[in-house]
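Missing here is one protein chain; the remaining ones are kept as they sit in the complex.
Presenting subunit A:
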Amino acid sequence: MSAAAHSVVEPGLTSKRVAGAIVILYAVITMVPLFWIFATSFKTPPDSIAYPPKILFEPSIEGYCNLFTTRTRQTAEYIASLPPATSFCDETTRKRNMVIAGQSNFLPRFVNSLIIAFGSTFCAVFLGTLAAYGFSRFKVPLADDLLFFILSTRMMPPIAVAIPIYLMYRELGLSDTALGMILLYTAVNVSLAVWLLKGFIDEIPREYEEAAMIDGYTRMGAFFKVVLPQATTGIAATAIFCLIFAWNEYAFAALLTSGTAQTAPPFIPTIIGEGGQDWPAVAAGTTIFLVPILVFTILLRKQLLRGITFGAVRK
């Protein structure tokens, strides 16, 4: 038998190489736009619109300066009359015949995004875990119908109900508030959370809770001490899904927030409008925008891997 080519246990070297090559190629293709944005964020505005595009360029943090500041155009005489520039950003801005007028709205918008995305993720996962546990362990009347109903809230694009929600929010005073956005994203995500987590909790044998209850714990105690630690994999995965949705959501954010509660996604494109097409600033905003998701995923990746507790049980 030619074990190398057809072994069930271990793929042959050739197949491994081909598979590896495909994975690398795919990774490169998907990484190109990310790399391009990252590179653009360190270009100067002229470099960013150069044709043919520049692969090699002198890096600059002008894009980041422009992202965090607002600038006004001034006469050369006025600029010459100013005291010497104190920072790199000052200096670059003056070279473009502008002065820094103040802070841009990026930072508060970014903070809004953090509050709304993490807040709604926490709520969705918290409610989802409790609901999933209930559906998994108790005889809930009409459980199947309820679960279907919960899932059915995902069956149309959320934006289809944009106008009713817009009107409701206006009446309730929830428009342009962080609370309103947290409620909205929680409502959208909770159905996903319930379904995902129910699957994970179904996998945890009841015997563990029963053992804990016999060992002197209440059901709530058993839930926290025994079920939750074993559901970390599922909770981490669910949290990542919920966070990515809430973090990237654009349509509702554009519709329902305009001022105090505006999130970063609808804000970033508005940078384009402020004095020419400032692609480096847009790219800088996008780059910074990617960081929290990246950090969160990497942090939870450990949890995702470690949570796999197969082997504890002899089947």
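Observations
In this text, contacts are C-beta pairs under 8 Å (C-beta built on N, C-alpha and C of every residue); 3 or more make two chains touch, one makes a residue touch a chain; residues count from 1.
Throughout what follows, contacts and distances are computed from a predicted model.
Not every chain of the complex appears here, and the one that does not is recorded in UniProt as "Carbohydrate ABC transporter ATP-binding protein (CUT1 family)", selected from "Aminomethyltransferase family protein", "Spore germination protein KA", "Carbohydrate ABC transporter ATP-binding protein (CUT1 family)" or "Secreted protein".
Residue-wise, the contact with the chain that is not shown comes from A:Y208, picked out of A:F57, A:Y208 or A:F241.
The residue touching the chain not shown here, chosen from A:Q230, A:N248 or A:T270, is A:Q230.
Residue A:G216 is the one among A:P33, A:P141, A:G216 or A:G259 that touches the chain missing from this view.
Counting the whole complex, the residues of subunit A in touch with the unshown chain are 205, 207-208, 210-218, 221, 225-226, 229-230, 309, 311-315.
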